[in-house]
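Only a single protein chain was left out; the remaining protein chains are all shown in position.
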Amino acid sequence: MSTKDFIKKIFFASIVHANMLIKQKIIPRKDGLKIIKGLKRIEKEINKNKFKFKEQFEDIHQNIEKRLFQIIGESAGYLHTARSRNDQVVTDFKIWVKESSEDIMISLDNLIKRILNKAEKNIDTVMPGFTHLKNAQPVSFAHYLLAYIEMLIRDKKRFANNIVLIDECPLGSAALAGTSFNIDRKFTAKKLGFKKPTNNSIDSVSDRDFAIDFLSASATCAMHLSRLAEDFIIFNSEAFGFVEFRDKVLTGSSIMPQKKNPDPAELIRGRTAINYGNLNSMLTIMKGLPISYYKDLQDDKELVFDSYDTLKDSLLMAIELIENLNAKKNNMKNMAQKGYTTATDFADFLSMKKKLPFRTGYNISSKLVNYAEKKKIRLDQLSKKEINKFVKEVDINIPKMFDVVNSMNSKTSFGGTSAKNVKRMIVKYRKELK
Amino acid sequence: MSTKDFIKKIFFASIVHANMLIKQKIIPRKDGLKIIKGLKRIEKEINKNKFKFKEQFEDIHQNIEKRLFQIIGESAGYLHTARSRNDQVVTDFKIWVKESSEDIMISLDNLIKRILNKAEKNIDTVMPGFTHLKNAQPVSFAHYLLAYIEMLIRDKKRFANNIVLIDECPLGSAALAGTSFNIDRKFTAKKLGFKKPTNNSIDSVSDRDFAIDFLSASATCAMHLSRLAEDFIIFNSEAFGFVEFRDKVLTGSSIMPQKKNPDPAELIRGRTAINYGNLNSMLTIMKGLPISYYKDLQDDKELVFDSYDTLKDSLLMAIELIENLNAKKNNMKNMAQKGYTTATDFADFLSMKKKLPFRTGYNISSKLVNYAEKKKIRLDQLSKKEINKFVKEVDINIPKMFDVVNSMNSKTSFGGTSAKNVKRMIVKYRKELK
Amino acid sequence: MSTKDFIKKIFFASIVHANMLIKQKIIPRKDGLKIIKGLKRIEKEINKNKFKFKEQFEDIHQNIEKRLFQIIGESAGYLHTARSRNDQVVTDFKIWVKESSEDIMISLDNLIKRILNKAEKNIDTVMPGFTHLKNAQPVSFAHYLLAYIEMLIRDKKRFANNIVLIDECPLGSAALAGTSFNIDRKFTAKKLGFKKPTNNSIDSVSDRDFAIDFLSASATCAMHLSRLAEDFIIFNSEAFGFVEFRDKVLTGSSIMPQKKNPDPAELIRGRTAINYGNLNSMLTIMKGLPISYYKDLQDDKELVFDSYDTLKDSLLMAIELIENLNAKKNNMKNMAQKGYTTATDFADFLSMKKKLPFRTGYNISSKLVNYAEKKKIRLDQLSKKEINKFVKEVDINIPKMFDVVNSMNSKTSFGGTSAKNVKRMIVKYRKELK
Partner (left out) sequence: MSTKDFIKKIFFASIVHANMLIKQKIIPRKDGLKIIKGLKRIEKEINKNKFKFKEQFEDIHQNIEKRLFQIIGESAGYLHTARSRNDQVVTDFKIWVKESSEDIMISLDNLIKRILNKAEKNIDTVMPGFTHLKNAQPVSFAHYLLAYIEMLIRDKKRFANNIVLIDECPLGSAALAGTSFNIDRKFTAKKLGFKKPTNNSIDSVSDRDFAIDFLSASATCAMHLSRLAEDFIIFNSEAFGFVEFRDKVLTGSSIMPQKKNPDPAELIRGRTAINYGNLNSMLTIMKGLPISYYKDLQDDKELVFDSYDTLKDSLLMAIELIENLNAKKNNMKNMAQKGYTTATDFADFLSMKKKLPFRTGYNISSKLVNYAEKKKIRLDQLSKKEINKFVKEVDINIPKMFDVVNSMNSKTSFGGTSAKNVKRMIVKYRKELK
């Protein structure tokens, strides 16, 4: 698919180039029009798999030129005026990267929408928030999901920034020095969808920053998905049991009859490494390469195409996972009650009501936890008398104090996990999407 | 140095936090003011190397809190109200990265200026442009240098984009859930130089995108410098002899009395690998990490500090190299005349004057080169009679046709290497810098 | 520490070199002995921090030579006969890497011993083995631990192989061409602990394979530890509760009074990325470097020292974790009973007793699991009548059939998890260690 799209760009850019040569009277109009017609025919041949690539011609570009000669004769010789494969190939590639970045942004929006839908249904679903994978504080499952939306929005910004950075057209830089033909680079730049032509012909044929930028944004995005995947794999274990997936996204075992494995999540996680490897390879190719064109650059496309395919697949798999996910609310709530997740609330309470320094409240709460741990009870199972051993004269509603939903909803600071906050954020994200 | 700067951020952020707590009446004014005074004193102690870090306290933050207790007593316990190390540390780090990005941008400007100065003196210096390290076409040494300015300008844009992306303050996200204290996150965000507070408390303590963005922009920038370094190492070889450096940037050999090695260029080139490795490490740390805070994140600072130091040094070394570089113009011109670098000009000429298709002109020129190669002469040493064997009735001024300076100055297309273009670009870059 | 050790090698190699020069009558005996005495004095100065490094001298080697001149006068000038820093530095470095590899192997043995001790106490501890983090089949916790011993033994082999590969001494290759002095390279090689001198002087000063080999073996070893760490982090979560650690290896939270986080496990996991990054950097430095010595190589030591320190620390932390780990056997067993982990045993049973093709037995067992799942009961809670619905006339002891300990102990194939096997393996590993 990627390759096919790339071939489309090749023809598109050649036709624009031919039109410019005609307009500038650099080549005869008649020959120019023949060229354009010929190119369109070859493109169709390729699309219908009727084009025969010949090994003896070095690459796709030479193959097309040779075929053009077969079809329209000597007029074909006018096409390569005032250009080189060096500027041609980087132009085609830049167009492809630009459009593929836009395409990824659309997939990101689709994933965001799915997460929003899931979040909407789980605003009041309380789960233990984790740090160090240890139960930390009660949070809303929706709030947890929205954290991923923040990451994906940053991803979109990264791809958007890249599109701005890429917006200069190298066509007309020729081999590396520019050309003495009276070409109109602003015309070709505009027609090919770029804001303007590049400033320096040597840089134009040497530069692959845009490939690195694409690979880098893809690597970071894949990393975000890998974290989501890891969370889902853990949440889907028998021990956690926070989520379950529809059979559609699960896979069996060839030997164990009972197994239902969340393969897509593992593929997303593993393939992040492919996105990393491609970035690493591209940076390594460029390191210490003298400027202007070298054949080392040839593998740029394979790396970028592969990263695009990999990321796109991972985004689609993430969408599938989210759509087929069911939150097991009881398990989440039960787990939220383990591990003394409201101990901080008690410290905060002491700080607010008793005007104690936070560190003092923290120390009292710490002792209370130790006491409860030894007695193997939860904090809400403590009596007022027991609490008074640690802090005197404290007016406290014990069940409410240590209730995980209360705790969650008390976090009303901007960006905090209270249901009210979460609702407001969902509205905000929805608005930004359309 | 980096570490020292980071400690500054720690105190700055704590003082702003304390001020907010006072303003919001979350802690008593009196205690809050004591805290601020105490923090300032500790900062001074650290700056004067009078602060004793104690291993038994986990980290710098605990050390500071313990010392604060020693100085101001129980009031110190109020400082950590409504915050956690999780949000604190990421806030300090973000501030550091933001300022360091600005710092790198200044160094980039300095390097650009030095290159501009050198380019200005070499507008008419003709050298062979290379592709595949084979002589390709004559270009201006200034035009060659300006190619690097294009790269460095893209680097600046990348760091500038990062600064926009980083512009949300995580302080107040507490451990991961937000807080029930009535904090004012907009106040702290603004005071700490951020545009606004972060939207999601879980994402806030998990996110290290900004570190990756810094490492990624640094890696690409280092890559650009490595290409410059590679070019200089090659140009400085006895075989090329295009440039020479002042002794200041050269190093001798312990055994070979004659050696003068361009060590800084090699260090720049080699250390690019350090910038790559750090990016690679940070991405690897983040891959598959469940969200919210994990100790895995601890090494984020070491990686970023090291990449900053490495890149900063490389930029300074690049400045030194440019300043101490002398172009050996005769050698450049002599080499430009080797390798039939004006063969394309002849093909273009046939295309323009004889209205031949470019490919036909190319083929004629190709035969001419083969003929000259066999005779072991340059193209400008051919007679009109000899040329007429390959193409008839051609009105040609042979010395001018094959002159490397003429060739260079004929490339007047936008972005091309003609002296006129180069002059115009230098003016443009100067204007953009100031 | 690493650096200090490296300085030791520098003096050691210089003294051996001087002895050889005396033996071969290349330098006067008297001057040679002065040199050796002088070097020993300088080494002591360095060890006592009384040596002043001067920035104006390029590196440690020049500093030492200058100081030697101060101490013994012109005789110092004889030391650098028939050698260059190029061969000197790679010799010192190779010695360091060899000894550090041996050192890592000792730490690996220490870790293996700790794991063996822990395994010995858990031969009969049944836990769910996981694939895809879903309960798969019951396994012995000891068997699980021994899997790590297999990895660590492979690590040892890797470092041992490296030690063989490194065993050629480059000293005497001089700058890159060898020397015309009548040196005895076999003598220096032997005295410095190498098997023989290197074969090719150019390769000798260019080669950094041994650094890459060290970094590569370290990366793989760190990877193994990262998997152990990940397992422990997951097992230590409230949801799993398979293991608990003594407070000694746990860390608290600055805000949450109840938290006890397994920081060392997270550090081990995260720092694997440092080992990876260093390997990546070294490979990148070497890529496309023309042969013989370049300053790019200078950072080889920093990368290798850092990987050594990181891996050594991780090994020590892993030892600490194992020593302070307590298996919560009840939790493990309870979890082993969830997720129908004996479904494969039933399929195997049908295959053995009823001579059904395995796939047929698998399908029957699969239906049985679905039935039990819907009824929300375990397999051992099924009645014979219920089972007969799925397969007729089956003579089965239900509690035994589905018992997790029975299942575990039935895996008597070589390498399987039965207690008998595990015991035998522990004996085998113990024997191999001593």
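For clarity, chains are labelled A, B and C in written order, and residue numbers in each chain start from 1.
Definition applied: a contact is a pair of C-beta atoms (placed from the backbone, for glycine too) under 8 Å apart; a residue touches a chain by one contact, two chains touch by 3 or more.
What you see is a predicted model; the values in this text were computed from it and never measured.
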{"item": "Chain not shown: contacting residue from C:Arg114, C:Lys191 or C:Lys295", "value": "C:Lys295"}
{"item": "Touch criterion as defined above, residue of A:Gly277, A:Gly339, A:Gly361 or A:Gly416 at the omitted chain", "value": "A:Gly277"}
{"item": "Residue among C:Ala76, C:Ile123, C:Met256 or C:Ala327 touching the omitted chain", "value": "C:Ala76"}
{"item": "Omitted-chain contact residue, chosen from B:Phe12, B:Phe210 or B:Tyr362", "value": "B:Tyr362"}
{"item": "In chain A, positions touching the absent partner", "value": "58, 61-62, 80, 83-86, 174-175, 251, 253-256, 261, 263, 266-267, 269-274, 276-278, 280-282, 284-285, 294-299, 303"}
{"item": "Contacts of chain C with the absent chain, listed as residue ranges", "value": "27-28, 31, 65, 74-82, 86, 129-133, 136-139, 143-144, 146-151, 154, 157-158, 161, 165, 172-183, 185-186, 197-207, 209, 212-213, 216, 219-220, 223, 226-227, 229-231, 234, 269, 272-273, 276, 279-280, 283-284, 286-295, 344-345, 348, 351-352, 355-360, 362, 408, 410-418, 421, 425"}
{"item": "Contacts of chain B with the absent chain, listed as residue ranges", "value": "128, 130-137, 233-234, 236-241, 253, 255-263, 266, 280, 284, 287-288, 335, 338-341, 343-344, 346-347, 362-363, 365-366, 368-369"}
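The working rule: only the chains that are shown with their structure count from here on.
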{"item": "Separation of chain A from chain C, taking each centre as the mean of its C-alpha atoms, in whole Å", "value": "34"}
{"item": "For chain C, residues contacting two or more additional chains", "value": "253, 255-256, 261, 263, 266, 280, 284"}
